[in-house]
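With one protein chain removed, the remaining protein chains of the complex are shown where they sit.
The letters A and B name the chains in turn, as written, and every chain counts its residues from 1.
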Amino acid sequence: MNPALSVPALVAPAIHLPAIGPVLVLAITALVLLVLDLLPPRERKEHLGVVGLAGIVGSLVVSLYLWGADERAFQGMVILDGFAIFFNLVIGFAVGLVLLQSLDYARRQGAESGEFYILVILAAVGMTLMAGAGDLIIVFLGLETMSLALYVLAGSFRGRIESAEASMKYFLLGAFASGFFVYGLALVYGATGSTNIDRIGAAIGGGAARDPLLVVGFGLLVVGFGFKISTVPFHMWVSDVYQGAPTSITILIATGSKAAAFAALLRVLLVAMRQGQADWSLLMWGLAVLSMTVGNVVAIAQQNVKRMLAYSSIAHGGYILIGVAAGGALGNSSVLFYLLVYTFTTAGAFGVILLLERGGREAVETSDLAGLAARHPVMALVLTIFLLSLVGIPPTAGFVGKFYLFGAAVRSGYVWLAVIGVLNSALAAYYYLRIVVVMYMREPDGAPTVMVPSLGGSLALLVALCGVVWLGVMPAPYFELAQTALAPLLR
Amino acid sequence: MRGMALSLVVFLPALGGLLIALLPRDREGLVKQATLAVALVTFAISLPLYLGFDARVADYQFQERRPWMPSLGITYHLGIDGISLLLVLLTTFLMPLTLLASWHSIEKRWKEFAVTMLLLETGMLGVFAALDLFLFYVFWEAMLIPMYLIIGIWGGTNRVYAAVKFVLYTLAGSLLMLVAILALFFQHGAATGTYTFDLPVLAQYVLPGGQTQNLLFLAFALAFAIKVPMFPFHTWLPDAHVEAPTPGSVILAGVLLKMGTYGFLRFCLPLFPQASITFAPWVIALAVIGILYGAWVSTVQPDIKKLVAYSSVSHLGFVMLGVFALNPQGLVGGIIQMVNHGLSTGALFLLVGMIYERRHTRLIADYGGLWKVMPAFSVLFLVVTLSSIGLPGLNGFVGEFLILVGAFQWNRTVAVVATTGIIFAAVYMLWMYQRVFFGEVTREENRRLQDLTVREWVVLAPVLVLIVWIGVYPAPFTGVTEASVQALISQVQAKAAATAALAAR
Partner (left out) sequence: MPRNPLHALLLNKYYVDEIYDALIVNPAYRLYVWCARVFDLRVIDGIVNGVGSMVVAWARSLRRVQTGFVMNYALTMLLGALAVVAFLLARAPR
């Protein structure tokens, strides 16, 4: 044997599979769906949705199995810790509920196609990556994966112009925001020499904190995140996109992408930008007040339920920012808890709208809900419960979530912030209760609004309802879960 | 079972309501009977609370403590003392009567109405029995939505405006109270190391006087002042009463308004004694203005329900006067007057509801000379009118007398001014009574009105009995309050002194 010809042993790079386990499951599901899409049957694609759901469940199972892990992989680019797993749960619930609702809804509205389900799963991949990102590049990767999928999904109602408009606006403004994000990323890299979140934090601790390059870069990162969490003044896309997109996709955008964005934002704030907390805390204070107030005030003027819920979503982003501004274990835990609560509540509220039709088209105007209580008392009651959770009336989960958020604000000394938050809640009660009024106290004129029977949709509503009620009555274990999830970030 | 007596009383209505929700809607008779049964059973199991109550003990009785969210310092803590016992009984007593009164007056969706009323009852009972601030807040807020639905669905022409006004007004106040609860929680935790929402524990804590205590007091006070309702936060009440259906008005006036005054007694006084004493002159000033203003505005009302609504502002002004006089007579008088107002005004709304069912109008001008047509009704109405005025021998006098004695000890001028309120009450009530019942029968429609039916007698009789009983022999009612009242006063005075000592150091 000629030694010169011996081939050196192949050294494979260490691929730490558990760290990307959940992502891997979802990615494989997407690939499976791509293949399944090619096979018959051609007209009905619901089985893709079911397989997608199985993928989500699988991803959840893997996440739970890995509970307690705290690992970094791929040179610290991907993190799997309690924080990531918590968000995997939230995202899993969000996507799962969306899939359940889409099974029937998409076909009914003519938006069904193989790509629909594939893109939903791919969006989930992006979201999960964002939650488990250890490096700003991975955050960007996840952000773009998720966003591109969502841009296309927003336009799924191919025959309708609002859907195309929603998709276009989302894409244009989203690309604009991503531009800010990448620019900020580049500046931060220039200032600290790394894109890794941990290392950025270390570099700043070492003294780069006041570098204007860093400050500007961080500001631009906030802009990029701000777009996704729909904070004022980066919120203008929300109402048009939420209104035009298929309702189940609206849910996905409102819950999943928001949760993923908050996950990545919290990592950046708490780990990379820990030193600057005094400054960004105040910034978050301002953004919170703006979002809450603008969101709630403009919602009052809305006649379209989806648009109204869109502005309410902006307002809820504001409430969550209160927790970010408050900071500390209590503040950030309340953010995580509220995102879970918010997922159930939003999926539920939009989920009811999704199941209603009037004269063959979707029932999305407030007037379409008139007299619903007489025809479909159960639906009206369910929607009322979700609306009460959005207002924050006990014993719903929405109340407990706000209780934690305002408590955190008071604890950190931001009493005025809590007062503003509380007054905003009272303000919001007006437009939420207006729907209750219309449902119970007005008579419909014209064609009656009917509920479409849908197994998936009803199941999703049931899950959401249980979540809202259970988290409202026994929230403590889940709040402690959130606290445990945060522990690695606060070290 | 004894350890759960209070929980059972509080939650039985809601549980019953959930079961009734499952009944088929077209079996209306069954629904009505079942609902009445639930309310009667609740009343029946609340009686042992009275019979088993030890009047010599000032502390909370029938206490139940179970951990609920220990990591947050929240416990499921129920308990009643001399102050809340009578209010709990008032609630369980009025509910079956109210439901009986709605037998025919609620014309549509009786089942939903029943469920809503029962949920409301649980909310109200929970407010009176809760000893944990978080639990109290949950019940306080939870009670808003059933009342909103009752006004908004089964109410009159302008019901949506009235219901929304009611909710937003009350919500604004109570949400500010939430911030205060949180602030108190953290303040106490930082000072003592124990983070808890438990009222008895928090009441032990001597909060330093000054701006913090004042602001916390004001936040709580605003929420309660809106509920009482105190001038000038009272304008939601006339609309709510006019538009609400009869049973809604009865419960609103009979029980819901008491939650405001109760809140002052249970929370403001023990938690913020120094601030209570500091602000007492202001509160009393507003109370006296309320007494007079309420009476004056009542006098010129053309609608009987609106007249009674403003009279509530006046009557509860007396209660607030008694409470903030901060002496035994004032407090006992205030508590008794809370019960009295519940009975008298509740009865007034029941009576108004009865003639409304017959004539579908509440305007005084549409009546006249009813004494000749409905003698029994007129007599009962007269008794309730006299009770409302405070005629000695009936319940109103007991409360008002004690309150004025207490007020007199606080400040003579104020007491004299307040006493004129009794005269003004006589003005509006008697003038209204004269125009409705005396004189000639001015309208043809009134000639054929039917006198009280058996069901209506059953509804009114128990209230009348209590009106007379409390007026003639109040001891069984005032007796249970005295120990708790004394304890409260001592606690307030001791804490106020401790706060002053803390400041002096």
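Basically, a contact is a pair of C-beta atoms (placed from the backbone, for glycine too) under 8 Å apart; a residue touches a chain by one contact, two chains touch by 3 or more.
Not measured: the values here are computed from a predicted model.
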item: Contact partner of the left-out chain, one of A:F234, A:Y319 or A:F386; value: A:F234
item: Option touching the unshown chain, where A:L31, A:L64, A:A301 or A:C466 are the choices; value: A:A301
item: Contact partner of the left-out chain, one of A:Y117, A:F180 or A:F337; value: A:F180
item: Selected residue (touches chain absent from view) among B:V300, B:V465 or B:A501; value: B:V300
item: Residues from chain A at the interface with the omitted partner, ascending; value: 168-169, 172-173, 176-177, 180, 209-210, 212, 215-216, 218-220, 222-223, 226-227, 232-234, 236-237, 239-240, 278-280, 282-283, 286, 294, 297-302, 427
item: Residues of chain B (touch criterion as defined above) contacting the omitted chain; value: 165, 168-169, 232, 235-236, 238, 293, 296-297, 299-301
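One rule holds for everything that comes next: only the chains that are shown with their structure count from here on.
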item: Interface residues, chain B side, partner chain A - complex; value: 68-72, 112, 134, 137-138, 141-142, 144-145, 148-149, 152-153, 159-160, 163-164, 167-168, 171-172, 175-176, 178-179, 182-183, 185-186
item: Residues of chain A defined as touching chain B within the complex; value: 377, 388, 393-395, 399, 403, 406-407, 410-411, 415, 418-419, 422-423, 425-426, 429-430, 433-434, 436-437, 440-441, 475-476, 479-480
